[in-house]
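Sending over a structure as structure tokens; questions will come in a sec.
Of the protein chains in this complex, one is absent; all others appear in place.
So that you can tell them apart, the chains are marked A and B in the order they are listed, and the count of residues begins at 1 in each.
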Amino acid sequence: MIFRFILRRLAVFVLQLSGITAAVFVVIRLLPADPVAQLVGLNASRDAYEASKHALGLDRPMWAQFVSFVGLDKAHDGLLEGNLGTSWVTSQPVRREIFESLPVTLEIVTYALLLAFLVALPLGLASARKPGGLADRGTLLWGLFAGAQPDYWWGLLFVFVFFFLLNIAPPPMGRFDPLMTAPPAITGFITIDCLLAGDLGAFWIALQYIALPVLTLAFVVSGAIIKMVRTNTLRALQSDYMLYARASGLPERMVARYALRAALTPAVTLVGIFYGVLLSSAVTVEVVFSLNGIGQYAIRSVLAFDYPAIQGTVLVVAIVSLLVYLLLDIVHAYLDPRIRT
Amino acid sequence: MNAVLPPDGLARADAVIAVEGLRVSFPKPEGGALVAVRDVSLSIAPGEFVGLMGEPGCGKSTVAIAMMGLVRPPGRIEAGQVRFDGRDLLTLPEAERARLRGRQIGLIVQNPRTALHPLINVGTQIANVYRAHNDCTRRAAWARAIEMLEMVGINDPARRARAFPHELSTGMTQRVLIAMALSSTPRLLIADEPTSGLDVTIQTGFLDQMWQAARSSGSAVLLVTQNLGIVANYCDRVLIMREGTVVEQAPVRRFFEAPQHAYSQRILALQREEAGADHAARSEEIDDKAPLIEVEALTKHFRLRNGDVVHAADDVSFTLRPGECMGLVGESGSGKTTTGRCLLRLETPTAGTLRYRGMPLSELSDAQFRPNRANLQIVFQDPLDSMNPRWSVAEVIEEMLSLHTDLRVEARRHRIDELLTLVGLSPELRDRHPTELSGGRQQRVAIARAIATNPDFIVLDEPTSALTPETTAEIITLLMDLSRRLGVAYLFISHDLTTVKYICHRIAVMYLGQIVEIGTKEQVFGTPAHPYTQALIGAHLFPDLATRRVDRPPRPMLEGEIPSPINLPDGCYLASRCPQKTGRCATERQELVPLADGRQVRCWRAAAGELTPLEERSHTS
Partner (left out) sequence: MTLAGDTTTPEEMDQRVDPAVLHAGDVPGDVARNARRGGMLLYLGIFIIALSMLLAAFGPELAPYDPTAASSDISMAPPALADMPHLLFDSITGRLHAPFHWMGTDQSGLDVFSRIITAPRTDMTIALSAAVLSCIIGTLLGLLAGYERNVATESLMRVSDVLQAFPVFITAMMLVALAGRSSFNIVIALVLVYTPIFVRLTRAEVMGQVPRTYVEAARAAGNRPIAIACRHVLPNSLVPSIVQSSATVGFAIILTAGLSFVGAGVRPPTPEWGLMISQGAPQLILGQWWCSVFPGLAMSIVVFGYAVVGHSFEARFR
């Protein structure tokens, strides 16, 4: 029963979320860093230090802080009300800052995954149809090679080649031309916003700016996707039911559909894993291209010991990953009835 | 009803299919190719039932599917002709071949679950096949699919059609596949080990059904099998393959009476031995010594995650004397394997007592039980899987010695050599890995391990089920030899009545966790008392042409399938299927009752002498 599966999966999701919330909160406070000193400076007086500590709420016991954070005490708005706290550095609500930077990252990650699949799918299928052939050996080497690369370095290489040497890419200064006005941010995804504003010229510019970061991320994950497509297709092609389908006289068209269905269904959950990997890779790639996504936000928060921002970032990124896993698990259960039990 | 056959069936003008010079190869990892099938030629007459026998890896499955122009990737059909309907299949375009398949040539594979696409429901798959051969709408095809399911005896076909392959039992799935294969009355049906893994009664029912359907539609059948019993009871002709070539082709009668090739003779060794010599175990050989093992009211319940209770073994009682070999037979769910494991504390019994040489073992803790393992040993069904994949032959055996004896290194070496020789292996094999040995040799190593500490009692859990007929004969002979020499008692758990009949003195028949009949071999095989025993022996395919199944009138089989061991009825467990049941059977719990000739039966009607006996057979001598 797929309904029961969804319920169970949702319960797991909620549990994982609670676990992460508690974990990130506790772990941060257990580490020896002193955010107060960071903020007031090393030469501050004792009083200034204590005042600052009190203002940040760090003088209260940990459980009290956690309760406020979650939103269970009446004095503060917490997670349950959707409040992620206020940044200690900018004094802006963390939620707003995250929602401004998150779509940037999600945009390049999603495009990168799409691009990688577009390229990897036919390559993987080709290499599976003739194991041991040229396409196959090529993809093995490519998989080993591409999977061992530092994404930030390749980002820089692409900048050097396409921007400096060939002059076809824009400088790595964010995701839009700094001299032009960007379209109003409705979704936060700049390409979609351009389309929504009906501005095709801006759309083209945005594409140019995000082309290299997307290319870098796609490159990183392409090898693994090819290998996965190849393995799954080979398994499907060599299985008994393919032989039997032919033996029953099914036309080649239907046999191919059987194969594709069997090959791609197990791949669904793997897409989630790739998504998580790309989210992680995106952090450094954002630095290279100055994209101001959630990766750079995280870096800034961490280096400044900005606890609310750190907590918020970790939580939100984890939620995104977990949501993606959840959705993909459900799709997988829909496609593969064996999972539902 | 039999087709008229020429002396050797070759090169008939009206043969349904004629294969010539077939050659199939598979690429090897190191480069080059492994020739799986070399220069095989055969032909099949219309309506003929031909058996293709050989051990795993001999190429018989490859030949079978190559006859349809198919080969498992990455193999290739390199050469040969397959003449069907006047044309060479192998040179036809693929689209033409696809038209022939399913329609003119049907296929039934070994593992029905893996033959069906795991992600598409059963009804759709049947409908797809139907639409491939008949022009009709999707709705019509779906209706036809439901019809077919009903035809093969599946209840609630409309709902089952939406089920997925993993939700059906193996037996049901196999029947679906037959329905699919025979629905278009093909001229040739290729069945590749269609019954391996099925229970005895189900297997025979299936083969009967297949035989009937083939006869009525005039289809010829090529049956690939390893089972001599199937060949003897159903086939008109048999081909023996070895290492890619056909080594013997003969009508079945001649094959059994006078096998020509040395390999055929080895396969038939056990049957021929029995016919000639008098080596089979005899019940009089066992002295009336004090019992070695006493089992009383052994019960084992498994609790599942959802709270259901599986009654694996229920009130099992028997005794075993030193040197005796007792057979424990039954189908899946009978509890025979569970019983064996409980005896050795590999499972903890829920209730019951176990005594070894009078000592109660059931009250011992696991740690206290451990020293007894030197005397109570086991040989498993899958010899390779029962040995640590990283260990050599010597290490496998040595473990027993280091755990239970004080022997030093030199003495252990000596003992290992001694044991290897005892089981018929050369001591030079000591440093080899089991993966390098054949199945028969692996089992010999496992036996050497079992006798390493001179046990009194060994549980043999289907020791020959995973072996070829040739090797089975060797291992059974070895086991009997060892029993005589070392005085070991055996509990021989098996579903293969042929070997049980050979090696055992006494037999206990189990059904759904209970012993339903227990007596000497002569009693149980000669005059089975319990209806289940009768059905089991009636369904078993003995490789004996004198009792060839298709030549005799059909006998009443048990209805339906083996019920689940979770919700057992109050009365006799067999009541739902027994052809001789009465009202009282369904409500009264049956107990083991002794009969006049010393055996025990769990059936009040049998005890009262009310049952019609099975025809006298000429099995026991």
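Things to note:
The working rule: contacts are C-beta pairs under 8 Å (C-beta built on N, C-alpha and C of every residue); 3 or more make two chains touch, one makes a residue touch a chain.
Every value quoted in this text rests on a predicted model; they were computed, and no experiment measured them.
When the missing chain is restored to the complex, the residue among A:Leu56, A:Ile192, A:Leu264 or A:Val302 that touches it is A:Val302.
In the complete complex, the hidden chain is touched by one of B:Asp156, B:Glu363, B:Asp385 or B:Glu559, namely B:Asp385. If you put the missing chain back, the residues of subunit B touching it would be 26-31, 74, 111, 113-114, 118, 344, 346, 367, 370-371, 373-374, 377-378, 380-382, 385-390, 399-400, 403-404, 449.
Contact between subunit A and the unshown chain involves residues 15-16, 19-20, 23-24, 27-28, 31-33, 131-132, 136-137, 140, 143-145, 147-154, 156-157, 159-160, 163-164, 171-172, 220-221, 223-224, 227-228, 231, 234-235, 238-240, 266, 269-270, 273, 276-277, 279-281, 283-284, 287-288, 295, 298-299, 302-303, 305, 310, 313-314, 317-318, 321-322, 329, 339.
Here is the rule we use: only the chains that are shown with their structure count from here on.
With centres taken as mean Cα positions, subunit B sits 53 Å from subunit A.
Across the complex, subunit A meets subunit B through its residues 131-132, 237-241, 243-252, 254, 258, 261-262, 265, 335-338. Interface residues of subunit B facing subunit A in the complex, by the touch rule stated above, are 27, 65, 68, 70, 72-74, 94-95, 98-103, 107, 109, 111, 114-120, 128-129, 132-133, 164, 166-167, 180-181.
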